[in-house]
Every structure is written in C-alpha cells, then in structure tokens.
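Could you have a look at this structure, given as structure tokens, before my questions?
Only one protein chain is missing; all other protein chains are in place.
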Amino acid sequence: MHQNTRASCLKRLSKIEGQVRGLSRMVEERRYCIDIVTQVAAVRAALRKVEEAVLQDHIGHCVENAISSGNTTEQRAKVAELVEVLSRSNR
Amino acid sequence: MHQNTRASCLKRLSKIEGQVRGLSRMVEERRYCIDIVTQVAAVRAALRKVEEAVLQDHIGHCVENAISSGNTTEQRAKVAELVEVLSRSNR
Amino acid sequence: MHQNTRASCLKRLSKIEGQVRGLSRMVEERRYCIDIVTQVAAVRAALRKVEEAVLQDHIGHCVENAISSGNTTEQRAKVAELVEVLSRSNR
Partner (left out) sequence: MHQNTRASCLKRLSKIEGQVRGLSRMVEERRYCIDIVTQVAAVRAALRKVEEAVLQDHIGHCVENAISSGNTTEQRAKVAELVEVLSRSNR
C-alpha cells in the first residue's frame, strides 16, 4: 500500500475504533434503539470507505505491477482475486 | 432493549472493537491488501448482526408497546421511523 | 393501491418490458458485454423504483388502515409483514 493510503487508513480505523467504543456506551446507557441502529450504519459506512481506499490502492499498485510485469499467470491470478473480492463485497 | 439483547450486543461490540484494532495492525504490518479487504468485510458483517439484533428487539418492544398502547399517533410515528431506518440500511 | 400509483406503476412496467426486450436484442446482436451489464443494471434500478412506489403506497394505505382500525392483531401482522419485506429487499 502507498504510504499516504496507509496513513489515511490508520487515521480512519482509529476513528472507527472510537466509534465502536461509543456504540458500547450507547448500549450501556440504554439509548434509543433507532439512534443505535443509525450509529451502527455510520460505522459500517466508514468501514466501507476504508475498504474502497484499500482496493483503489491495490488496483493502482498490485494489479498495475502484474500488468507491467508481463507475467500472464500473475495477471490472471490478480484479476480473479479482484473479481472475487469485488463480488463478495457486493452483499 | 431487553437485558439479554443488551448483554449479547455488548459482547459483540467488544469483539468488533478488537477486530478494528486488528485491522490497524494489519495495515501497519503492510499485510496483503486483499486480506485487509476481506477482514474489513468480516467486521462490517459483524456490525450488521448487531444492527439486526437491536432492530429485532426494537420491533419486539418499542413497536409492540405502541401497538398495545392503542395510541394511533404513536403507532404511526413508530411505523414511519421503522420504515425509514430499514430503508436506509438497505444501501 | 391508490389509482395514481397504479397508473404510474403500469407505465413504468410497460417501459421495463420494452427494456427487457431491448436486452434480448443486445444479446442477439452480440453487443459488448459491459454495455449489456450496464443496461441490466438500469432495468434493475427501474424495478427498484416500482418496488418503492408500491411499498410507499402500501404503508400509506394498508398499514395506515390497520392503525386506524385499532385492531392490534392486524397491526402486529402488518408490521411483521412490512419488516419482513423490507429486510428481504435489503439484499
């Protein structure tokens, strides 16, 4: 992963960790269910952003390297892997 | 929220917090992008389960109470709120 | 369903039927895969709009009637049905 991507992912993940702790507090304090669900959705969306950043970086580096290498076996493997992970993240 | 639901949500959230910390470690240790993405997806799925548990509980209690109360204004409000949160969590 | 909703749904569905026929033509004419996939996604989005219109109408009428009726058994049934259909359409 590129250094910038790594730094921004770590920052996001540290914020997400705090949000998850905040969720535990909300549950303990018996906050209203709908507010909890709304906050869970916000954390899921934040994780989605991390996922997208990592994938963008992966495509720009690992897949790009496989293409530049001219190694068709590696290219096939990278494409298959990418398709699998993108299809899975559909759900 | 019912006491059982609260306890199981807190347990799940504490595990999720650990998983998010694990994700930061994976990023720091420059683990393979695809493994990171796979793990992010696992955490999102775990949050989804919390969301579902809270919603189930909400429907069984808050919405149920509104119905039992016979207060139509409150019933309308609870249904509208539920539809909104379920539709939002669609995406 | 309200008359306006019914009319607009029928109009949408008739357009969708034409789009599906168009898709068959694209496949027969060996059009580029990505263009076909893009068009399939457009038809799915159009169906989604029909789904949303029918649900909006349902909530405004059937669920509303259950609330007005004061019949708690019916209210419970309507809420359960609504939650089920909204949760299913998540995926």
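Labels A, B and C are assigned to the chains in the order they are written; within every chain, residues are numbered from 1.
Heads up, the rule we're going with is that contacts are C-beta pairs under 8 Å (C-beta built on N, C-alpha and C of every residue); 3 or more make two chains touch, one makes a residue touch a chain.
Since this is a predicted model, take the numbers as computed values, not measurements.
Using the whole complex, pick out the displayed chains that touch the missing one.
It touches the following shown chains in the full complex: A, C.
Considering the whole complex, not just the chains shown, which residues of subunit C touch the missing one?
Contacting residues on subunit C, toward the hidden partner: 1, 6, 9-10, 13-14, 16-17, 20-21, 23-24, 27-28, 30, 33-34, 36-38, 40-41, 43-44, 47-48, 50-51, 54-55, 57-58, 62, 81, 85, 88-89.
Identify the residues of subunit A touching the omitted chain, counting contacts across the whole complex.
59, 63-64, 67-68, 70, 72, 75-76, 79, 82-83, 86-87, 89-90
In this section, only the chains that are shown with their structure count from here on.
Rounded to a whole Å, what is the gap between the Cα centroids of subunit B and subunit C?
Roughly 26 Å, centre to centre.
Can you compute the centre-to-centre distance for subunit A and subunit C, using the mean CA position of each chain? Integer Å is fine.
Using C-alpha averages as centres, the distance is 31 Å.
Roughly how far is subunit A from subunit B, going centre to centre by Cα mean, in whole Å?
Between these chains, centre-to-centre, one finds 18 Å.
Going through subunit B residue by residue, note those that touch at least 2 other chains and give them in order.
Residues 89 of subunit B touch two or more partner chains.
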